[in-house]
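All protein chains but one are shown at their positions in the complex.
Up next is subunit A:
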Amino acid sequence: MPTAITTPRAIRLVVEGQWTWYRRSWRASVVSSVLQPVLYLLALGIGVGTQIRPGGATGDLPYLQYLAPALVVASAVQTAAFESTFPVLSAFKWQRTYHGIAATPVSATQVALGQLAWVALRISVSAAAFLVVAGLLGALTSIGAVLSLVVATLTAVAFAAPVIAYSATIETEGQQFSVIFRFIVMPMTMFSGTFFPVEQLPEWVRPLVWLTPLWHGTELSRAVAFSTWEALGALGHLAFLLAMLAVGTHLAVRNFNRRLAI
């Protein structure tokens, strides 16, 4: 006899549901989440990068190697932004699939957590694929890059959680999302230290950068990839990302309940 379902099990089932869809349509998403960052890596790392002399700014590394562990984080955050906006809006409004799930033993809270887990899984797979390609291109300096995968995933879900929470409140056709992409994701990608050190930015901009999850993720990812980390700094970045994840998850759970249990 079916009864209530534990939360870990419910999360796995929501992920399984998403996977059922992804299994058939993954080819389309590989282009945006793996091929695109690889092209960036080739164009910037190998193309532009040959014109950049290794120096203090790049940690005395060739630009390609300097770029790779940061690019994996930036592209994970970008994928997270896409996965946390229209698919979530659609599941509430267009397809109403979340409403369908909420009529089963799986609760609104579990749906929210499951969605977040799916984004995490989805991102870690893309990031792993990217890192394999980067490794083949000689862009990775050490096995520490494996930790970059963890950092990229953490950074991306820390960003995804509040975005999912926001998407759960949207009743319109999602025009608001273009604001997120244009005024948050885009500038964050450009100026959070992925392509050049934050020290190059005007002093007054830097505090803004420190508020972005991508900057913390980028710093952390380079630190673990190049083994240049020191405990206090690393802990600070980790704490920021975990706090953002916790707050975002809390908001997502609250908003899913508000939307589904009315």
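Quick note on the criterion: contacts are C-beta pairs under 8 Å (C-beta built on N, C-alpha and C of every residue); 3 or more make two chains touch, one makes a residue touch a chain; residues count from 1.
Everything that follows uses one rule, which is that contacts and distances are computed from a predicted model.
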Complex minus one chain; that chain's UniProt name from "Sarcosine oxidase, delta subunit family", "Lipooligosaccharide transport system ATP-binding protein", "Electron transfer flavoprotein subunit beta" or "DNA mismatch repair protein MutL" is "Lipooligosaccharide transport system ATP-binding protein"
List the subunit A residues touching the unshown chain? 1-5, 9-10, 13, 16-17, 20-21, 25, 95-97, 99-107, 260-262
